[in-house]
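Apart from one protein chain that is not included, each protein chain of the complex appears where it belongs.
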Amino acid sequence: MPSFKELHFAKVDVNRLARRGFPEVIFAPGKTASQMASIAKALKRHGQPVVITKLASQPALALKRKIPWLKYFPKPRMAVGNFRPLPGKPAGGLVWVVTAGTADIPVAEEALLALKIMGCQARSLFDVGVAGLARLTKHLPLLRRAKVIVVVAGMDGVLASLVSGLVASPVVAVPTSVGYGASFQGIAPLLTMLNSCSPGVGVVNIDNGFGAGYLAGRVALA
Amino acid sequence: MPSFKELHFAKVDVNRLARRGFPEVIFAPGKTASQMASIAKALKRHGQPVVITKLASQPALALKRKIPWLKYFPKPRMAVGNFRPLPGKPAGGLVWVVTAGTADIPVAEEALLALKIMGCQARSLFDVGVAGLARLTKHLPLLRRAKVIVVVAGMDGVLASLVSGLVASPVVAVPTSVGYGASFQGIAPLLTMLNSCSPGVGVVNIDNGFGAGYLAGRVALA
Amino acid sequence: MPSFKELHFAKVDVNRLARRGFPEVIFAPGKTASQMASIAKALKRHGQPVVITKLASQPALALKRKIPWLKYFPKPRMAVGNFRPLPGKPAGGLVWVVTAGTADIPVAEEALLALKIMGCQARSLFDVGVAGLARLTKHLPLLRRAKVIVVVAGMDGVLASLVSGLVASPVVAVPTSVGYGASFQGIAPLLTMLNSCSPGVGVVNIDNGFGAGYLAGRVALA
Amino acid sequence: MPSFKELHFAKVDVNRLARRGFPEVIFAPGKTASQMASIAKALKRHGQPVVITKLASQPALALKRKIPWLKYFPKPRMAVGNFRPLPGKPAGGLVWVVTAGTADIPVAEEALLALKIMGCQARSLFDVGVAGLARLTKHLPLLRRAKVIVVVAGMDGVLASLVSGLVASPVVAVPTSVGYGASFQGIAPLLTMLNSCSPGVGVVNIDNGFGAGYLAGRVALA
Amino acid sequence: MPSFKELHFAKVDVNRLARRGFPEVIFAPGKTASQMASIAKALKRHGQPVVITKLASQPALALKRKIPWLKYFPKPRMAVGNFRPLPGKPAGGLVWVVTAGTADIPVAEEALLALKIMGCQARSLFDVGVAGLARLTKHLPLLRRAKVIVVVAGMDGVLASLVSGLVASPVVAVPTSVGYGASFQGIAPLLTMLNSCSPGVGVVNIDNGFGAGYLAGRVALA
Amino acid sequence: MPSFKELHFAKVDVNRLARRGFPEVIFAPGKTASQMASIAKALKRHGQPVVITKLASQPALALKRKIPWLKYFPKPRMAVGNFRPLPGKPAGGLVWVVTAGTADIPVAEEALLALKIMGCQARSLFDVGVAGLARLTKHLPLLRRAKVIVVVAGMDGVLASLVSGLVASPVVAVPTSVGYGASFQGIAPLLTMLNSCSPGVGVVNIDNGFGAGYLAGRVALA
Amino acid sequence: MPSFKELHFAKVDVNRLARRGFPEVIFAPGKTASQMASIAKALKRHGQPVVITKLASQPALALKRKIPWLKYFPKPRMAVGNFRPLPGKPAGGLVWVVTAGTADIPVAEEALLALKIMGCQARSLFDVGVAGLARLTKHLPLLRRAKVIVVVAGMDGVLASLVSGLVASPVVAVPTSVGYGASFQGIAPLLTMLNSCSPGVGVVNIDNGFGAGYLAGRVALA
Partner (left out) sequence: MPSFKELHFAKVDVNRLARRGFPEVIFAPGKTASQMASIAKALKRHGQPVVITKLASQPALALKRKIPWLKYFPKPRMAVGNFRPLPGKPAGGLVWVVTAGTADIPVAEEALLALKIMGCQARSLFDVGVAGLARLTKHLPLLRRAKVIVVVAGMDGVLASLVSGLVASPVVAVPTSVGYGASFQGIAPLLTMLNSCSPGVGVVNIDNGFGAGYLAGRVALA
């Protein structure tokens, strides 16, 4: 069996679900609706779920007209299709997805949807940034039960260091572009997280909620 | 009494006025009008003033429709509600807010409004940049009476060093994104201010007029 | 029981082994030998293992004279003391530590020593960078048995993406400062790893082999 | 014979086809449709083909109204006119143009069109990025017949190192601005390519597909 | 009376104590011992205290030979002379100087010495970084009595945000060059502090402990 | 006579023509049409010419409605009013304004208009970039008669070094934001010009044609 | 036959000469003399030439003591062993290696030695930077006979654009770290070369003379 399907403009990796436990993900920016539709159909034909990330609402509409069986999630700006959750209880350990502020939620929603697709058990805790420390400390007993924690934060990005210092589980940190001026579209929290004085923090790309959810899911299922 | 109020997408810090002398501030970018309205209502229910920053005129309109008791200030792009100035004279020492140019005024207005909310005594002096030094030196006797001075400047950002060298009071410096090319959206004045050869200058984020006003107010009230 | 021990120049966190599964780590740069010795003694007095990172050979000699019970490891530039491996088999899943080149080995040795201290089962595979792909593909069946893989690479840093695309387990990526010119002391591989087109990669600071080993250990033990 | 033609706003280099084997190329951004039309006419009058790069669809329409003999290619955003392919077989060695993803194709189309204008023999292979390695390795025997290979990749940009390590021919690498966050509009793949641990990679500007095709063509014809 | 004294290589500002409440400070790097000695003598002749910053131990020895009345402080690398503390109790409000780690102490010592010269009442709290939160929270009641707090931190620099969120007094934040890799000699904590999600933080240059102490002193005395 | 005129939002420097030989210049971005109109009127009332820079066509229309006596120049995006050229021949030495490409012309037009206002003798030479060297060398005898040369170039910005190496007169270099990718909005030519291996090049801000013209005029008149 | 040889700390790619036309190259920095010696011996045992780059004179001495059959070249800081030039005339087209200044020569010597190892026909032209244009134009007829030209330049790096604009052959450009201040250790010429307004320039890493020679050799032999 060939491990990929040749389209003119794409080689669809139909072996990825087997190899990596997750299908090839379609990154929307720079692709036309026709290209996305063809890739999605090829994935479906080979029994692969379809997951599209960073899909703005405008191209999502165009795509839905071509592939009605896709479901669009506007908050995480993702589309999902040909996906059937496994029966039974969620797999693996518990994952908490935590944000510093309300504006970080769309990135967190990406992580939550990725975790749901992977069949993981995930819970969310939003807006517990360090400006009001009591909001975090109250939830600490809950967080300490996690197998892995995703921390989503923009601006100063300090929440990842703080959480990591209080728990034993690994932390996946996602800097966001929330902020202005010297946050430099997410460089400030990215550097904060990379320099965490508390070890145990793995960092993903700015605004890469999906990647954080995927990584946390791999840890939870490992 | 719980120190914060749980909404689904936010934990509203209703203890902050008591703890820090200023309520939780709502940073508008990335929040929907509904989210801002819910947070504002929760703050009001707990007797906290409502202050929203970096609120563009378009979402301000949507928000006003949901919360008529909010007052929008277009120049500093802030909204304020459930706020009653304390009776009597302004508190603390005198604060001067100074700008290098006319285009820096909106950032200065953020500082002035923050100071007004804190009940501080504040005065403004606009467009006294170093290209015409006489404009500053004439006002020097007035500036020297300040307990703290906020200096707002873009482009080369030299005004903060200059003012600091002429007075004894501390200076809060705000770099602005006014300029083009190698001002790099405010990096140039930010670096100028951080490297001030005259000590006594504390710097805040680019365009962070509100933060500068808040910091100056804390100094004036200290 | 107090959770930390007060020295004049340090507050030794003697509760960290219990809280986080690993004792407070002494980061050597900027500390005098006397300061390190005092902290080490305080840790030992409270039953905590002593782990020192980024310790150059010169200060290591001075420190050994003060604390003979410390063992210095010159390749990872770490010192360890008051540490007794747990009896029985290594805990948790298998961890592979992989480097792109020979010059990346000292950073990998940091990770391996951290994993050993945590009682994890770790194996190493050095010099399998992408310039000779056969070196990696031959070892692929072995790598696929890992619960988590640490990839250490400088210069172009491409090994992390490549490994991640071939396995299902999570990857902890460590950019190193190996290289010259436009590698910018590790910025190039750092950005490569953050932008991995294959998801499942968590990145730590440049040359932070210890942090990568610690994070991988937390995943392996989770 | 004068080597250039004086217009008020341009000196058209009508000697370039003879000197460099390719006519002066019109870089569209910052030029009005009138200016482009005048330059194009001057080039045609002196027997030079007309090639316009980075021409968006809107100004292309305006330009077509002035110069109907121009043909616009929307994918590579180029316009070509007064060009007649040489009779006979394509000249020089075989050039492969390879992309990591589907979103990189427009940049690759620039290279392919440049190669076609130069009369070179070029083939394309799209979407063989490292996330699914089998897609590349299957085509390796074909790639090894190339005299020179153009690799187009965004995000982590690892494909150039990988291809270069597997073949003997020189590689022209084009970083693209495909990606987000810490890809910094193409800086990440640019640095990856400059630091390729496999030698034999020459890098051009971000998104400079035309320049890559031109350079590969010069190599193929050399 | 002339406000400055002309040397060939310097114009000594002998009016600064009167104008700004602190004498001209001699920044050592780039100055010869002879130049420093001449400036110090001129300052003394005009009744100004002598304060030298960033003075390494080697040039300090050379300088002491020329000016025996200077006292050198090796930890903050400063020299002070012709200075007599005012009689009576320290002036102004209480200042706390707080560090995240032990390696940040030399920078904190600069601040403490500046405050001592100004006659301020200052106390220090070292090594209360966020990796062990209990170290900070235990001292919170003490910190809350400060009129102003200086926070000194390298690596992720999160301590400034954290402290600011817990107190009402203004915070002067000093990023330090403690760290490695992506701390970029202090850029990481500098950005963290500038983007503090808790307002009330004024930032000074990297490693500028003296400037932070001076600014805090001006606030304490205001 | 007061040296400036107080408006609420501006201090108009009505002494600048006398002091610096050129009136205060109104930088348009960030100013409302009303503000610009008030400043312009105040300048006129005090006999100062009115010069506005970086004025886009949309606000120019709004401004013209308020101040009909302003003349708008769309190419350099400047407006001028209350200006009467001096009688007689142009003053000072000859100034050449040279561009590398056609897209650099708007920036060059800023310089030319500034020079015209100053009464200088200026000539222009457009599109003589280094890709076709003959275009420059042919005009060399003319350029060698200049008292000062303004060189405007984007992309690689090499023209400034080249011209400077061929003439004895000083060169004022203006990097432009023409280009894409690694030109980084003008950083590439800025660095090229600052590092010119041929001395005699003074650099101004990216796209600062007006400033270059002003500086060249001051040299020509000196 | 296995394609690589397993050492503990390295996997020596003994198949590379066959696969890529050039043996595995040993990058010296970060490797001990013992490691380099073992790799060199393994390469020799498998009939591969030994090439070491970026080898400083101090470790070169240590290495020579272990492997006397290595020959060290101090100017390009390379060592070569087990290499026998092919009999007969040099292969492929002519390569010119050109430098802007004298300080760029060591980088050019790397390229020349790489070309010699590949059996290519190479000539050098040093110190023809743009500050004295006649030095280049006089040699133009010679340069035009090249199949490919390597241009080595620091500071402003303009020589690559200039040469490329005058010839038809492809140019391999090497930025060097020669310069100071805003050359930023080679970033300035790197950007200049990437933005060359004359197409046909492929850029390698800063100071990567070896890589440039290798790439030029692959082109010359293609």
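As written, the chains take the letters A, B, C, D, E, F and G, and residue 1 is the first residue of each chain.
We take it that a contact is a pair of C-beta atoms (placed from the backbone, for glycine too) under 8 Å apart; a residue touches a chain by one contact, two chains touch by 3 or more.
It should be emphasised that the depicted structure is a prediction, and the values quoted were computed from it without experimental measurement.
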Seminar exercise, completed: Across the complex, visible chains touched by the hidden chain are B, E, F, G
For this session: Taking the full complex into account, find the residue in E:48, E:99, E:164 or E:177 that is in contact with the omitted chain.
Result: E:177
Exercise. Which listed residue, B:23, B:76, B:101 or B:209, touches the chain dropped from view?
Worked result: B:101
Seminar exercise, completed: Of F:79, F:113, F:136 or F:194, the residue touching the omitted chain is F:194
Exercise. Given the full complex, what residues of chain B touch the hidden partner chain?
Worked result: 100-101, 129-133, 155-158, 161-162, 165-166, 179, 181-184, 187-189, 191-198
For this session: Spell out, residue by residue, where the missing chain touches chain E.
Result: 3-4, 8-11, 13, 15-16, 24, 27, 29-31, 35, 39, 54, 175, 177, 185-187, 190, 205-208
Seminar exercise, completed: Listed in rising order, the chain G residues that touch the chain left out are 101-106, 126-128, 131-132, 134-135, 178, 180-183
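Going forward, only the chains that are shown with their structure count from here on.
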Problem set entry | Repeat of interface A-C, chosen from B-E, D-F or F-G - more than half of residue-number contact pairs shared | B-E
For this session: Mind checking chain B against chain E and telling me if their interface is mostly the same residue numbers on each side, over half, or mostly different?
Result: same
Problem set entry | Whole-Å gap separating chain A and chain D, where each centre is the average of the chain's CA atoms | 35
Exercise. Hey, how far is the Cα centre of chain D from the one of chain E, in Å?
Worked result: 56
For this session: Pull out every residue in chain D that's touching 2 or more other chains.
Result: 101, 131-132, 165-166, 181-183, 187, 190, 194-195, 205-206
